[in-house]
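Left out: one protein chain. Kept in place: all the others.
Right, chain A next:
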Amino acid sequence: MIDDAMTDPDMTVFVVDDDAGIRSSLVRALSLRGYRVAAFASAVEFLDEFELGMGGCLVLDYGMPGMNGLELQRHLNNMGAQLPIVFITGHGGVPESVQAIKAGAVDFLEKPFRQADLIARIETAFQITRELRQTQARSEQQQARFGRLTSRESEIVERIVENPREASSKEIASALGISPRTVDHHRARIMEKLGVKSLAELIALASR
């Protein structure tokens, strides 16, 4: 656990809470466990520092004067930030927690909470961040592979993916007004460029 954290220097735990006692205890605990930690007394202070590419986890107090936790969550969503949020709250109302989870929060912890519980949520958040990052990377990779196809090849992939039941070379050829042999040739090239062995693999790849 610790090792994971230590091995991932891109990950930061952002703590936003107006209570100084909570901020200092959390910063101390998380730092000792090897997390990179940044604490803020208000949402505005956090937004001043935060940039879109930053990853990790946001430990956010729900009830704060000024912009409260929910408002900050909505604001981040609107910005397009993909920072997973763990809410901590002294009020712990059911309606508020439902609202927060719906908006994409990892969890909603009622104060006071055990450190282990918080660490677990942070790890979940980190996992989500990592998966997000992998998906993003794969998607970029795929984008690059598909980018190597000619326009005729892309057109044929599109037809296959859109309508797998009519994916025979004959059917595609008649639809495009070319000979089935040419289609067969294109299909072989496509398989080769995308590194797939079967039609099913092609569809799975394209569907991601």
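Structure notes:
By our rule, a contact is a pair of C-beta atoms (placed from the backbone, for glycine too) under 8 Å apart; a residue touches a chain by one contact, two chains touch by 3 or more; residues count from 1.
Operating definition for what follows: contacts and distances are computed from a predicted model.
The chain not displayed here is annotated in its UniProt record as "histidine kinase", chosen from "M20/M25/M40 family metallo-hydrolase", "Succinyl-CoA:(R)-benzylsuccinate CoA-transferase subunit BbsF", "Cu-processing system permease protein" or "histidine kinase".
Across the entire complex, the residue among A:10, A:49 or A:71 in touch with the chain not shown is A:71. Note on the undisplayed chain: of the listed residues A:22, A:81 or A:106, the one touching it is A:22.
Residues touching the missing chain, restricted to chain A, are 19, 21-22, 24-26, 28-29, 32-33, 63, 65, 67-68, 71, 75, 78, 88, 90-93, 110-116 (touch as defined at the top).
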